[in-house]
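What you see is the complex with one protein chain gone and the rest in place.
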Amino acid sequence: MTRIDGRTNDQLRPITIERGWSDQAEGSALISFGRTKVLCTASFTNGVPRWMTGKGKGWVTAEYSMLPRSTNDRMDREAVKGKIGGRTHEISRLIGRSLRAVVDMKALGENTIVLDCDVLQADGGTRTAAITGAYVALADALEWGRSKNFIGKNSTPLIDSVSAVSVGIIDGTPMLDLAYTEDVRAETDMNVVVTGRGLFVEVQGTAEGAPFDRRELDSLLDLALGGAVDLSRIQKDALNQA
Amino acid sequence: MTRIDGRTNDQLRPITIERGWSDQAEGSALISFGRTKVLCTASFTNGVPRWMTGKGKGWVTAEYSMLPRSTNDRMDREAVKGKIGGRTHEISRLIGRSLRAVVDMKALGENTIVLDCDVLQADGGTRTAAITGAYVALADALEWGRSKNFIGKNSTPLIDSVSAVSVGIIDGTPMLDLAYTEDVRAETDMNVVVTGRGLFVEVQGTAEGAPFDRRELDSLLDLALGGAVDLSRIQKDALNQA
Amino acid sequence: MTRIDGRTNDQLRPITIERGWSDQAEGSALISFGRTKVLCTASFTNGVPRWMTGKGKGWVTAEYSMLPRSTNDRMDREAVKGKIGGRTHEISRLIGRSLRAVVDMKALGENTIVLDCDVLQADGGTRTAAITGAYVALADALEWGRSKNFIGKNSTPLIDSVSAVSVGIIDGTPMLDLAYTEDVRAETDMNVVVTGRGLFVEVQGTAEGAPFDRRELDSLLDLALGGAVDLSRIQKDALNQA
Amino acid sequence: MTRIDGRTNDQLRPITIERGWSDQAEGSALISFGRTKVLCTASFTNGVPRWMTGKGKGWVTAEYSMLPRSTNDRMDREAVKGKIGGRTHEISRLIGRSLRAVVDMKALGENTIVLDCDVLQADGGTRTAAITGAYVALADALEWGRSKNFIGKNSTPLIDSVSAVSVGIIDGTPMLDLAYTEDVRAETDMNVVVTGRGLFVEVQGTAEGAPFDRRELDSLLDLALGGAVDLSRIQKDALNQA
Amino acid sequence: MTRIDGRTNDQLRPITIERGWSDQAEGSALISFGRTKVLCTASFTNGVPRWMTGKGKGWVTAEYSMLPRSTNDRMDREAVKGKIGGRTHEISRLIGRSLRAVVDMKALGENTIVLDCDVLQADGGTRTAAITGAYVALADALEWGRSKNFIGKNSTPLIDSVSAVSVGIIDGTPMLDLAYTEDVRAETDMNVVVTGRGLFVEVQGTAEGAPFDRRELDSLLDLALGGAVDLSRIQKDALNQA
Partner (left out) sequence: MTRIDGRTNDQLRPITIERGWSDQAEGSALISFGRTKVLCTASFTNGVPRWMTGKGKGWVTAEYSMLPRSTNDRMDREAVKGKIGGRTHEISRLIGRSLRAVVDMKALGENTIVLDCDVLQADGGTRTAAITGAYVALADALEWGRSKNFIGKNSTPLIDSVSAVSVGIIDGTPMLDLAYTEDVRAETDMNVVVTGRGLFVEVQGTAEGAPFDRRELDSLLDLALGGAVDLSRIQKDALNQA
């Protein structure tokens, strides 16, 4: 069986990261997973929300959103509807938890980083692209904080890297990094967040069609760990460029 | 290591199901996982939302909420705040997906079932109790629909049973069905939704503290599958009572 | 004329009070007026809202809500609609005023009590059951506050007891404590809040059908005062149990 | 004891009604109870909301609001806060019920009347002024509907007139039609809605300070019935002018 | 070509200003532009919002709203809809900017003035009437602030007067101060805010039909400047009355 874009089952789509896309943010990355494009910015603020002050710890949070015409059919804006939908909430929380997993809040000190992940174009895997790009933006924002002496010289808030990828079973075959047309056909859909050292931060598997067994789960986890190795390398390359 | 309430690591808390608690709903269950108490009602309506009519398929959806003083500290009501929080959205969606996984929508026909899961008292595992109790309410509501001839005689909309349980790693030890005080100490927290046949519907694992490796993940899945066998039997017993 | 459940016109439905139903709240009562069931919790907080500090006075407030399937037809949740309806507002305010009428705010000191009255099942008279049950929860929360020394030894914040009952005229006959099917048929509907000493706190009479005259009003007030004597005794019994 | 403005205890403030104040509405009245000024408009629409069509019955509803600087201290607009408060809801519902009590919905036919009562200046008794003025606006809107043949020639939708007045006990003395400075001092506060024939539509008594006994209640009802006779006559005079 | 009400093309409608209409507000004016009636109140508060304190400067802001039946067809209340519409926002901001243009914030000192402009009846030109009337209310509120010593004796916060008028092109003819029926027919519609000295504060021209050329723009500006002279004089007369 061949995939719609000719990839092998364990192959990522072309991944590109335009680091420093924004002139305004302390860290930023425009990341593409194939046709999926997410603009990730990291806003660094010295200080923490009032309820956290005096504990010597920092805070990292995230907000995810899709432009109304990032999708094939235009969606109404959540600002116009006056409330944020369940899916948006869910993904914002996932991104926040994923990035917090690789930050030492004590080492960050009383500083706040807000990660904004805005989907400019959607073709499946927007949450995994968002996490992967947000890591690059976060790393640069932390460097900025260090350069401004908001983070101490001997502090290393970043304890690992983190990326995410989707995996799914289509017509009985496990596949890596699903494009939208694959995603809608998948019986099982899983998003896996993995650190640079190969440890799990989040495993979220859902039977969209038939429930899945232990063997299928194992094969999906294998695929995801393989994809995470590639993503980790691409992140490192982006951060190594001047 | 002994657990706070003397359980073994692979032991559920005492589970009770008061089936038919409500005089009003077509199906209902007041379920307890230890001190956690969730009132689950299933509301059966003949017909489906306008956008679904004419497709010969039914719809199952769920809403989860906590009473303001179900918890140790009183929480503000979401109705008073004027919006539903991310966690509530996330759990409502999880319950809905979990129950839909065991319903054949064609066999249900153009009927709608709304599952309301209201937490009267919370001590950890409210979402897993909600799913487990909602299944019992759903089963009774489907029987009601059949008795009223809204569901055909030869239709069997219920294709399996479903239950859910939490598992987590505390001080390096995997444990089943965490109470609240255990939950806050867990490094890794996983909610697993399993059918009566032992297949996965949802696997949601989160590293609250340190990321987890493949071996830890495996041991948690083992525990969860074991707990699901017990829950499935308790559901069956409740439904077999007159 | 016989009533639907065989009661006499001046007879209450069976009233039960499960005092201390909640493990979490400082005071609680699950009260039943026949099939109407309301879970009342009292949350005691040391301190008052900022705008009240420094006046040496406490605050008592209440919130009322109905579970979506407490009624025969499922109602949408107010949290989902994003706003609280007029009826809910009206009843929450009534409960708050009624309970404040028997509390000496100076004796309470700078402490706050929030009464949550959540209707688990509705069959008429939910607001009167809520007031009657909230009094029991309030009394226990005040005792808790005293036991924690948030209320001084010589302070007696509770200056009287309070209960409420509905009365109405059906087919020209005044009746006490209307069930739902009676309520919808009533030409005149009145909720009366009375202290243990037999004084009025609130009198809210509404002509649902034809306007009523002075004589009818008098007969309704007579019935209500009689019912209040019974309710007051039942509250006392509940509070006298260990 | 003399009242602040020299009135006797059973005397209304000066009442004026500018009937037909609005060029736009089908019926309107700018009513003053002393310094309290409420603009009441009645909007007549042929047809009823979708859920009421085909029943041959009409609908009357009301909305109450205060201008932000109708009061001594400026209040925030409810539109700016994004939600309507409990007091506003409560009064809107009271006005609607009061006016519906004197309309025969069958005789009205499938027509809708919306009563808007906007408080331009507030000095106590805004809800009673609103009901009293809304009746005049309603009567004119019904005449308009008849003149346009939306109401049949032989139909008499208006079955009685209706007015409202506040009464209260101040320093032990019952008084009629409280101004704001009296209202805040009242131990007991009651709003009474009475038809032209002298029957009660609503009786809403609240112990703001100490609970009240049966004798006090009786004296307040006497005062209110007396005031209603005067208000009814003033309404009749306004409607008799060309 | 004659206008609907017999005016010449450069003639204002009858303008009346009832200064001090409100007993409550520090400054107020009920202004009429023909049948358009707007109640303008100015609320003076000593102090400024927290984010402005300590800068020695004051703040002036405005809110505009229409009563639901100020118009020919009843509009839903924005408070009921739970949000403020774009047009309301736009006009509130315009009024605020226009009045701030004639206030020296340093001379005002740390005081806040809120201008509320509520349209009681609408017949075109509500925003221009609002600005013109709000100026009178503002002037009186500033005098009040001076009389209470919130504004220093040697301070002159009011540096000019300000008024506004609409102009438009109807069937090719430029006209001043459009009534509603003229406004809907206008190809081009312009609102012009002018100081007493004849300088522009705001120029907002919109092609409702065909785009307009430079010559048409010039003729509209001429008309507006002429109308502003008249309005300025009427404001002065109102403020000169005792």
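When the chains are written out, they are named A, B, C, D and E in that same order, and each has its own residue count from 1.
By definition in this document, contacts are C-beta pairs under 8 Å (C-beta built on N, C-alpha and C of every residue); 3 or more make two chains touch, one makes a residue touch a chain.
Keep in mind that what you see is a predicted model, and the values were worked out from it rather than measured.
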- Neighbouring displayed chains - absent chain, whole complex: A, E
- Option touching the unshown chain, where E:R35, E:K57, E:K83 or E:R146 are the choices: E:K83
- Note on the structure: Cross-chain touch to the chain not pictured, restricted to E:Q24, E:S65, E:S92 or E:S232, is E:S92
- Message: Considering the complete complex, identify which of A:Q11, A:Q121, A:S155 or A:S219 is in touch with the unshown chain.
- Response: A:Q121
- In the whole complex, what residues of subunit A lie against the chain that is missing from view? 22-25, 28, 35, 39, 41, 43, 45, 63, 65, 67-72, 74, 77-80, 82-84, 88, 114, 116, 118, 120-123
- Write the list of subunit E residues that the hidden chain touches. 83-87, 89-90, 92-93, 97, 101, 160, 190, 195, 197-207, 210-214, 217, 221, 225
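Methods note: only the chains that are shown with their structure count from here on.
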- Item | Chain grouping by contact, computed as though subunit D were missing | A, B, C | E
- Can you give the shortest number of steps from subunit B to subunit E, where adjacent chains in the path must touch? 3
- Query: If you take the chains that touch subunit A and keep only those that also touch subunit B, what is left?
  - Reply: none
- Work out the mean Cα position per chain and let me know which chain is farthest from subunit D. A
- Query: Any idea if subunit B and subunit C meet via the same residues, over half in common, or different ones?
  - Reply: same
- Among the listed pairs C-D, D-E or B-C, choose the one whose interface is a repeat of A-B, with over half of the contact pairs the same by residue number. C-D
- Query: How far, in degrees, do you have to turn subunit D to put its CA atoms on top of subunit E, rounded to the nearest 5?
  - Reply: 180
- Pick the chain whose C-alpha centre of mass, unweighted, sits closest to the average of all protein C-alpha coordinates shown. C
- Query: How big is the gap, in whole Å, between where the Cα atoms of subunit A centre and where those of subunit E centre?
  - Reply: 51
- With chain centres defined as C-alpha means, what is the inter-centre distance between subunit A and subunit D in Å? 59
- Item | Residue numbers of subunit C (touch at least two other chains) | 82-84
